[in-house]
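As you look at this complex, bear in mind that one protein chain is not there, while each of the others sits in place.
Chain naming follows the written order as A, B, C and D, and within any one chain the residues start at number 1.
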Amino acid sequence: MGLTAYAAGRPSALLVGVPGAAAVRLAAEAEVRRLGWASASSPASASVLVVCGDPGPSLAAAIDAAWNGVPSPRADVRLSSPGTVRAALADVPATLADLPGQRASAVTGSWRPPAAAEPEHGHGHHMTGAVHGLAMAERADDRDGLKLDVLHLPFGPVLPYWPDGLQIRMAVQGDVVQSAEAAFLDPSGPDFWDEPGARRRAAAHLDALARLLGVAGWRAQAERARLLRDAALDGTPAATLLPRATRFARRVARSRTLRWMTDGLGVHARLLARLDATTTALAHLDDPEPLPPEPDVLGVLPSLLAGRDLAAARLIVAALDPRP
Amino acid sequence: METFVAVVALAGLGGALITAVYALSFLTGVRGTLGVAPFLSGGVPREHALSRFHVRWYAVTMVFLAFDMEMIFMYPWALVVASMGTMAVVEMFLFLGLLLLGVLYAWREGAFRWA
Amino acid sequence: MTLDAFLLLAAALFSVGLYGALSQQSIVMLMMGLELMVNGIVVAGGAFWYYIAPGAADGQVLVLVAVTVMALEMAMGFAVVTALFRARDADLTDDAEDLRG
Amino acid sequence: MTPVWTVVALPVALGVLTLLAASGNAVLGAAASGAPAPLRHWDDPLRAAARALVQQRRRTFAADRLLSRVGVVTLPVAALLAAVVLPLGTRAVADWSVGVVWFNAMEVATWAAVWLTGWGPNSAYALVGGYRYLAQGLAYELPHMFALITVALGAGSLNVTRVADAQDGLWFGVWMPVAFAVYLVSALAMAFWGPLAHPVADDVASGAAVELDGPDRLVFAVGRYALLVVAAAAAVPFFLGGGAGPWLPAPVWTLVKTLVVLGALLWAGHRLPVLRMDRFLEFAWIVLIPASLLQMLVVALVVLD
Partner (left out) sequence: MQVAAFWALAVTAVASGVAVFRVDSMARATFALLASFLCVGGLLLLLDLHYLGALVVLMMIMEMLVMAVFMVMYMMNPAGLMPMTMIHNGRWALGISVAVFAALAAGIVLTPWPPRRGAPPDDPTYALGEAIMGPKMLVMMGIGLAILATMIGSVVLSTDRGRYDREDPR
């Protein structure tokens, strides 16, 4: 079928990073950019799910939940090391284009909420107020004096511009966060960003900046930050790297709209601090200083997020950029 | 061709194009509907999303409803200003002054902040 | 397309709104009934203007006033419901009858 | 009476311009983000449409399919009906005496479209995105209405063709700068584009459009781009003198000016971050409304003498 092949020619990729395997994610992002694939922000618009690294058990469960939401024709790519990225992504269009295979493997069942799926043992287990197997939202008090429904939203691992492997469970009333708990899903061993070297330090800051700019809705500058990060890592000489970095830093720092949107949350100060850290790191490429260890961000996050609305909460998480 | 017949014909054409898209998707797409959980970035929903959503800007809706009623008078006013002279302009801007008083009061009371 | 047909439609909308206003327990649904009644008035206003007195613009002004009254009534209704919900955590008409003699 | 050629020309022109806007945006986005060989992205919208058509239908748990379908379908139909009053060069499809009010009414229909698209799928991210569009509507609608009324005041008529003809001396965009700026902001807000794409922003995984499956996503995207095209095309008769221009005939001038405004709106999309509604709403009410009222006072005084 011409249409399926044409569609498979440039699929839409949903990338999922695994904590500790950032190198694989960087290689995958570079390859997706080289191939010109579209980047999906949710399973509904994705046709290929790219898992960068070997996820632990709970992260794998979250990835499977997202994978079940991807409609076919779909492809699931598991990357274990940066070397295998090019080959693995090269044959994705072939798997997407073979219509009979996709039609055979297409899932058509309907999702049942877990609680209802379990066999009911006795009447004790019956959930009060459950409708079609899922509970109705409960009410809770609010700073505004209106007792209205609270939704429990996990901002989890499979989300655009989100730190790898982090999951924040927020209790949200309307779009204001009432309470939040943050945790890393199976935090693994040594982190890719902890190795010494100014290039690695600058790349770490640029990666965090890309996420912050993406959450702030400035996708063009987020991609430029990622380009700079990859250039810093693969040894571009300082002569070409520094002017590009200073131009990027000046444009982002001077944006009045960005300052207006991130003022008052402490996000703008942190953004400027990261920009300065990047430019100084790139200015002295030889000093072997590794990335300074982060203070306990996960502990302070819940108190920072309570009372903020969702957009501000996402900006704060992207500004702090917790690492496992 | 009668104008509103043309408009209804265009609306019909739009509807026909949209049904054609759904029909084409039925023909070329993979068969069978996939029943999925709502996307919560990998998490499992604990309750229905359709709930009593606590909108934080409800005070603005009330001020908007009241302020919007002034638009009703301004559209015809725009037509008659040229012929009725300064009387119409003075009248309308008195009317607008009243309403801006209301907006100022709402701002001072913090109605435009998220509750 | 006669005056009687328009007025019958207005009467029908008015009585459906009246049924809704009388039978609903929740204040917000009661306001939906009131909206429907004002909807009937708007139809009647337009029909009277067209069939009885198109020369003067009084019919049109009546429709403007009806639309404005509907919006202001909605704004005040929601304010009352919000205050009631905050004070008494319920929006049912049965709980809001303190003024009843 | 409507000449038949306009009824055929309008959908064709809208379709071509929508496709042009989509592929122009893909190329602009690739260029702005420094991607290699941005020009190859010209057919991204076609690939996306193909992906949408071959995709399997998808239904979220306990969703209200009727309302979400009504929401998705309303967007392109509202764009088409809003374009009905715009003059294609000399003649519009519907040359009504209240063209401006009709245009305003049809673009308010997008409020219902995006809220329903958010409410339909029973998904929390979509619900948050749908409500964000209502907050955005409450912020941009009043300055937008004042800008349209200022234009009608300057022309002394609510008929779009007469508004275009009333600018033969000096374009409204020149001597009503605040109204033009407010209109461009509301043009972005109408199509929830660029800095005003908060309802479909990436921070809630493309908000109201998170659960849209194949054909729904295609119809929603076409509707959104068509709205952007209609908003840009409406700026021509309102502020840029319609088809008037020295050498070229009227329809060509209308097309050129529409493309210029469309290019500016697309470029703004990649040049600015997204505005959050809790800050933009207060700004709109406290700064944009008084500014557009002052602009209207100036225009009223000019019209008087």
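We adopt the following convention: a contact is a pair of C-beta atoms (placed from the backbone, for glycine too) under 8 Å apart; a residue touches a chain by one contact, two chains touch by 3 or more.
Computed from a predicted structure; not experimentally measured.
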For the chain not depicted, the shown chains it touches: A, B, C, D
Hidden partner interface residues of chain A, rising order: 129, 131-132, 136, 143-146, 148, 264
Where the unshown chain meets chain D, residue by residue: 62, 64, 66-67, 70, 96-98, 101-102, 104-105, 108-109, 111-112, 115-116, 119, 122, 131, 134, 137, 141, 158
Residues in chain B touching the chain absent from view: 2, 4, 48, 50-55, 58-59, 61-73, 75-80, 83-84, 87-88, 91-92, 94-95, 98-99, 101-103, 105-106, 108-111, 113, 115
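Here, only the chains that are shown with their structure count from here on.
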Inter-chain centre distance, chain A versus chain B - centres from mean C-alpha coordinates, in Å: 32
Overlap residues in chain A, where contacts from two or more other chains coincide: 1, 3-4, 42, 44, 69, 71-73, 106, 108, 110-111, 113, 131, 134, 146, 151, 153, 159, 174-175, 309
Overlap residues in chain D, where contacts from two or more other chains coincide: 53-59, 61-62, 124-125, 131, 205, 210-211, 214, 278
Which chain pairs touch, all of them: A-B, A-C, A-D, B-C, B-D
Touch list for chain A against partner chain D, complex: 1, 3-4, 6-7, 9-12, 33-34, 36, 38, 41-42, 44-45, 47, 69, 71-73, 106, 108, 110-111, 113, 131-132, 134, 151, 153, 159-161, 172, 174-175, 213-224, 227, 255, 257-258, 260-261, 309-312, 314-315
Residue ranges of chain C touching chain A (in the complex, touch as defined): 82, 85-86, 89
Touching residues (chain side chain B, partner chain C) in the complex: 58, 61-62, 65-66, 68-69, 72-73
